[in-house]
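Got a structure for you, written out below as structure tokens; questions coming shortly.
A protein chain is absent from this complex, but the other protein chains hold their places.
Per-chain numbering from 1; labels A and B assigned in written order.
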Amino acid sequence: MFPGIDGFHWAFGHILFLSLFFAVVVTILATVLSALWHTARDFRTHRAIAFCWKSDFSELPVSDRRCRHELAGRVMSRTCDNAFDCRHCGKYSQFAVLPAVGTVRSQGLDCSTDRYYHRGHTWVKPARDGTVTVGLDELATRR
Amino acid sequence: MSARYGMVIDLDRCTGCGSCMVACAAENNVPALPQATPRTGLTPVVVRRVSNKMEGSARRETFIPIMCAHCEHDTPCVKVCPQQAVEVDKETGIVMQMPQRCLGCRYCMTACPYHARYFNWWDPSWPSGMEKSLNPGVAVRMRGVVEKCNMCHARLHAAKEKAAGAGKREIDPADYVPACVEACPTGAIRFGNLADANDPASKEARTPEAFRLLARLGTEPKLYYKSKEAWVRALAESNPAHSSGQSSEVQHG
Partner (left out) sequence: MASSVLTDSRWIARGAERTSLSRFLLWLSPWTVLLAIGIYAAGLCLLYGLNQTNMDNRFAFGLWIFLDLGIIALGAGAFFTGFLVYILKRVELKPILNTAVVVGFICYSGAVAILMIDVGQPLRAWFTFWHPNTHSMLTEVTFCISCYLLVLSLEYIPILLRNRQMRKLPSFLVFERQLHKLVPVLAAVGTLLSFFHQGSLGGLYGVLRGRPFAFRAGILIWPSTFFLFILSAIASGPSFLMLITATVEKVSGRRLVPPEVFRRLGFISGVLLAIYVAAKSIDTLIWLNITSPAEGFAPWQFYSYKPFGTPILFAEIVLLGLVPAFLLTFRKTASRRGWLLTGATMACAGILLNRFVLTVQTLALPTLPFDDFLEYTPSWQEVASFGGVIAYGVILYSLSFRYLPLFATSKGD
């Protein structure tokens, strides 16, 4: 294998065999190192984050893949041309101005976050012009 | 000047006594393995009993010692060993097996046309007390490696040392005699340098009665046999005939 070993002399067979073998080993090592280097580079340039996000998002069940504005209560439901990637959203400003109405579950009842509730199952919703709206909650409206 | 050590075995003189096998085992520290069978035993020399496959008064039998033939051309075992654990010694023509490098893959054993290679299926062991009779000049082989006849290379070393001690360059041929040659009571095994035209063994190898087994494979073995009997020559050159076993091995030790 090495010229130092007793009785060794180079023949065409040795050159052919060893060059093929080392070419293969170098290719395999280069592949692994290239993958590792590209991985490190992805982390440094933050491309890794984008990729991880995409992967995590696709891991979610279909019912959970919803627009954040939908989750915030600004819209009922919508489809997204941008695959729900809000970092590059052109319409974000349009939705942000809409009032966000969340829903909170308290004592077994759904309560909207834009109004105040009384334990007598009534609510008061202040409007921008100073008037208030009064109503009954879910339990009171049941027959 | 490189030698080509070979052997000529006179089959008409071989009595099948098996002294060569015993001497070889003693010289080369072959382990005594009572659990071995004829096919798993270690016998660098083995005497085979062959016949002309006839019955009654027409039956003829003889004994053929089989050992490594030290092939010269395209040596099968040398070509196939993945570790180069066997090589043809250029100075002596002896096919040298290196048990320390042998992996035990046994590819050489499938390649040998003469089945003259043997595997150490067990760890070497001797009955207690017998280890005192081991030859200190020959290393014991470990389990899991292949071994074979190496023309008592230790004796060649001893002859070289003796010659060097006497200030000579060439060894005295009388000093280098393999154990089987020395032990044969009828002198059936003749050993010598086939490259030397004056060597008696070399002369015998060139007589018309001398032949080699499986010479047609083209491996140029240096193990010759000699017989004046025509049936022996005919048997040696024939193909294996398909019949029930007519040969057996004489195992000693």
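In this section, a contact is a pair of C-beta atoms (placed from the backbone, for glycine too) under 8 Å apart; a residue touches a chain by one contact, two chains touch by 3 or more.
Fair warning: this is a prediction, and the values are worked out from it, not measured in the lab.
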Omitted chain - touching chains that are shown: A, B
From B:Arg60, B:Arg106 or B:Lys162, residue that would touch the chain that is not displayed: B:Arg106
Footprint left on chain A by the chain that the document does not show: 1, 5, 11, 13-14, 16-17, 21, 24-25, 27-28, 31-32, 34-36, 38-39, 42-43, 48, 51-52, 55, 58-59, 61
On chain B, residues whose C-beta touches the chain left out of the figure: 35, 37, 39-41, 48, 50, 64, 66, 74, 76, 79-85, 101-107, 109-115, 117-123, 142-146, 213-214, 216-219, 235-242, 244-247
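Please note the rule applied: only the chains that are shown with their structure count from here on.
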Inter-chain centre distance, chain A versus chain B - centres from mean C-alpha coordinates, in Å: 77
